[in-house]
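Before I ask anything, let me first share the structure, which is written out below as structure tokens.
With one protein chain held back, the other chains of the complex are shown just where they sit.
Every chain is named by a letter (A, B and C) in the order it is written, and numbering of its residues begins at 1.
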Amino acid sequence: MTLDELQEIAESEREAQKKITHRINVSVAAGCLSLHSDVVFNILHEEVKKRGMEESCKVKAVGCMGLCAAGPLVRSEPQHTYYRGLPPDSPEVLSAIVDSINGRPVPEFALSPEIPFFAAQKRIVLENCGEIDPERIEDYIGVGGYQSLLTCIAKRSREDVVQEIIKSGLRGRGGGGYPTGLKWSMVAKAAGEQKYVICNADEGDPGAFMDRSVLESDPHRVLEGMAIAAYAVAATKGYIYCRAEYPLAVKRLKVAIRQAEKLGLLGKRIGESDFSFEVEVRIGAGAFVCGEETALIASVEGERGVPRPRPPFPAYSGLNHCPTLLNNVETFANIVPIVRNGAEWFASIGTDKSKGTKVFALVGDVVNTGLIEVPMGMKLRDLVYSLGGGIPDNKKFKAVQTGGPSGGCIPEQFLDMGVDYESLMSAGSIMGSGGMIVMDETACMVDVAKFFMDFTRDESCGKCIPCRVGTTQLHGMLERISEGKGRMEDLDTLERLGNMVKRTALCGLGQTAPNPVSSTVRYFRDEYVQHITNKTCAQGKCPCSKAPSTAAGK
Amino acid sequence: MQPYPESVPLPSADKRWKLVEATMRRHGYKASALIEVLHTVQESFGYLDDTSLRFVASSLRIPISKVFGVATYYHFFSMKPPGEHTCVVCLGTGCYVKGSGELMKMIEREAHICAGETTPDGKLSLVAARCIGSCSLAPAVVIDGEVIPRAQANAVQEQLRRWIGHDSR
Amino acid sequence: MPEISHYQVKTLTIDGKEVCASEHQTILEVARENNIDIPTLCYFNGLNGVGACRLCLVEVKGNNKLLPACVTQAQEGMEVTAHSPQLHEYRKLIIELLLTERSHVCAVCVSSGHCELQSLAQKLGVNHVTLPYLHEQCKADGSHRHFVADHNRCVLCTRCMRVCDEIEGAHTWDITGRGIRSRMITDMGEPWGDSETCTNCGKCVSVCPVGALVEKGKAVAEMTKPNFLPYLIQMRGKGQ
Partner (left out) sequence: MDKARIATLWLDGCSGCHMSLLDIDERLLDIASAIELVFSPLVDNKEFPENVDLTLVEGALANEEDIEKIKMVRARTKLLVALGDCAVTGNVPAMRNNFVLADVLHRGYVDNATANCGPPVHEVPQLEPKVIPLHELVAVDLFVPGCPPSADLIFFVLSEVLAGRIPDLSTRSHFGN
């Protein structure tokens, strides 16, 4: 397919859309699906059919709209309204919604798009999520999909594309924040006949589901980003390494790949050029460390997903010892808008060193749990209180955990901090993939630290000694403290051992594993001391709070 | 390249071996396909056992110790047959903050098994998940493949009692 | 062997001492050539490096990460610090962690006196551990005709696995599980004596740094390991 042919499809798709005067988009991403949005979709569809309005009113299954707390979510246009929490078991309500499409929205369920949760977002990565049908490639093409890819292939040199990404200032969205363009240029310059592009969709951070939503809602966006990357670095083969826990994402990716191959947008001779790029999905098997790039590569090779020392970096020697470009889902999803709108446009968004937007999964003790995309640098307070709607039940804010098991807990005094890579780092946490878990005053920080150490201990691959034994020792120490058997010296040991593990572990998992401990010891030392000296947990979360306190020392 | 090891016979007449063989063929019997093939085995048979691992090892020409090492490295692969029903409790951070740890303890008490085990009567397997990505609808439990958002302890308990015949204990 | 003309000599410093390295030499190789002692445990001359034990970590000026000397190639102009109080602390803690992991009871070990873990502890001045013992439950396997595998003494250096795979070509050994529950296995975790792939060559026993793999019938402190390097070099020369 050539660029012209693609534009023809887009044009006819847009023509078809014009005939539709009313649209009811129903979210069928995993969150809403678990609240039976598929039933809502079917009933709405039937209701429209009953009224003979199929020609003008389109009920469409779309991806994630973000506000999971209010699912199943539906959007009705031109009413310009969202509907929240639609009951799948009440056809009357759904019928009333269809009846109202020309008038005022049904008030009990209506939700204005003007509330901060929606209005304060800037959707770039998620621009198509909730708008298009993720299982129809024509929908994606209708909103300009694959034009960036074919334009690159037809009109731009490989170097030019790499330069565009460098200029944009885009940094890896998987956690580390390494400049994406730099990575691309390393792979582009690396010597090797065979090169690979791998998309890291092994979103392992517990409490994060940004990548899942993107894959389920807009899979073509990721595929197109990968293909542009492949073109830029001269790779011909790509893999998407997706978690087995995301069956819907895997299914939609496979559908999308088939559709794109059929239209000649992936596979051999893309856009009738010499450029070929084939993509395969690889399914993970439950190992958090496979989010680390060298471990992920080992897993794609069919081995135990165990990290290897770097250097050599995958950019020079990765999959099958060939130069390999590895980016995560959100990074690839940023490529198309950068190529379409230019590096300057992208660089104008965000902060000095962190450009663009970031998708966050806002979860935990916050009213509006869900997925949001905001410009880098937005204040934590706005995220939690404005978009997030604050803490439920008038409880007090205690901390927000970012960066998953590699991150830290950020206390109240940082609420007015603008969120970007640097600020989070300086507060003792990391951006990570974008999970943001809000905790209210009832959370026990010793318990939280123990939770994360239990996680990393369990997920440690066991290859290097500091991580294998160090995480076990750290966890044991936290366990003793939570049982009221801790000693004050333990706090120093936590720090000493934590620092050692950070400095000596082989891979990112081990090097960051002590972060949840060190950040909580730093900001919530009082709570540790209380567990040790009073042998009680004020929040009642730890085992020591359940046993009668034995205050007698040794 | 090595020729296809056509000499490896299927372990039995069970048709599911054909599915396994098809996956291996699709990947050209390459060693790198090991994990994909193990996925197919588990999908087809519910778990991995000696027979299947030996079959896969000899078909893909991978040392048996390595196949076993890979199979036991990944938590997704199970070496034991699953129970009739499966209950997955998400212990991701979002769910944990919302009390999934307590929920898990309740289920463990209820079913008299620990996470990762199956009841002796084979009725129920209890699984802990690291995060299923339903964080905003925490706590999430997956019962026989269906995600239960904002899972309530008593509702889950009721469901489980129906399966494991709690009263007879 | 590469020809002399291919050699490109690099100059670097290790602990302030100026040293020369040839193409593809690792920091560790250069250091040992120059009598600079960097402790190692998983490293075994002649086997592929894995950088797993982290004892040989060194500081390289301009790099904020510590690098494993065993797999990091020497570069022109590198300024390497192989010994510093900080590195010494880390190395001691690594040994401590190992000592707490399983049951390393020198008093009843056949390899006492010939054990690399024991001598590393001595060399680094580890005379007690500050962390609690974990007492990981492991098995001892005496099913093999000639050898014993006592996993309570295993440090998971994977030398046995590598020598069995890279030199003997049998790949009888591998690792099962992960993290603290990692265990070395033969075949599918069945007793060593039942292994269908083991050739009884004993290479794994020769390279084991501790008392985990030993010959049968040896009493405390009787188990010495042969110098395996000449054999490895010979086999490498043939194989590649």
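We take it that a contact is a pair of C-beta atoms (placed from the backbone, for glycine too) under 8 Å apart; a residue touches a chain by one contact, two chains touch by 3 or more.
Being a predicted model, the structure only gives us computed values, none of them experimental.
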- request: Give me the visible chains that the unshown chain touches, in label order.
  value: C
Query: Out of C:Val9, C:Val108 or C:Leu229, which is the one that touches the chain we can't see?
result: C:Val108
Task: Return the single residue from C:Leu28, C:Ala74 or C:Ala121 that touches the missing chain.
output: C:Ala121
- prompt: From the list C:Asn48, C:Asn63, C:Ser84 or C:Gln137, which touches the chain that is not on show?
  reply: C:Gln137
Message: For review purposes, identify every residue of subunit C that touches the missing chain, sorted by number.
response: 99, 103-109, 112-113, 115, 118-119, 121-123, 125, 127-130, 132-133, 135, 137, 152, 220-221
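Criterion: only the chains that are shown with their structure count from here on.
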Best-connected chain pair, where connection means C-beta pairs in contact: A-B
Message: Counting only Cα atoms for the centres, state how far subunit A is from subunit C in Å.
response: 39
Geometric centre distance via CA averages, subunit B-subunit A, whole Å: 25
- prompt: Taking each chain's centre as the mean of its CA atoms, how far is subunit B from subunit C in angstrom?
  reply: 35
- request: For subunit B, write out the residues touching at least two other chains, lowest number first.
  value: 66, 69, 73
- request: Quick one: which residues in subunit A touch 2 or more of the other chains?
  value: 287, 304, 459, 461
- line: Residue set of subunit C touching subunit A in the complex reads 50-54, 57, 66, 68, 71-72, 89-90, 93-94, 97-98, 100-101, 130-132, 134, 155-156, 175, 177-182
- request: Flag every residue of subunit B that touches subunit A in the complex, lowest number first.
  value: 30-36, 38-39, 66, 69-70, 73-77, 91-94, 96-98, 101, 129-138, 140, 146-149
Task: Within their complex, state which residues of subunit C touch subunit B.
output: 165, 170-178, 185-189, 196-197
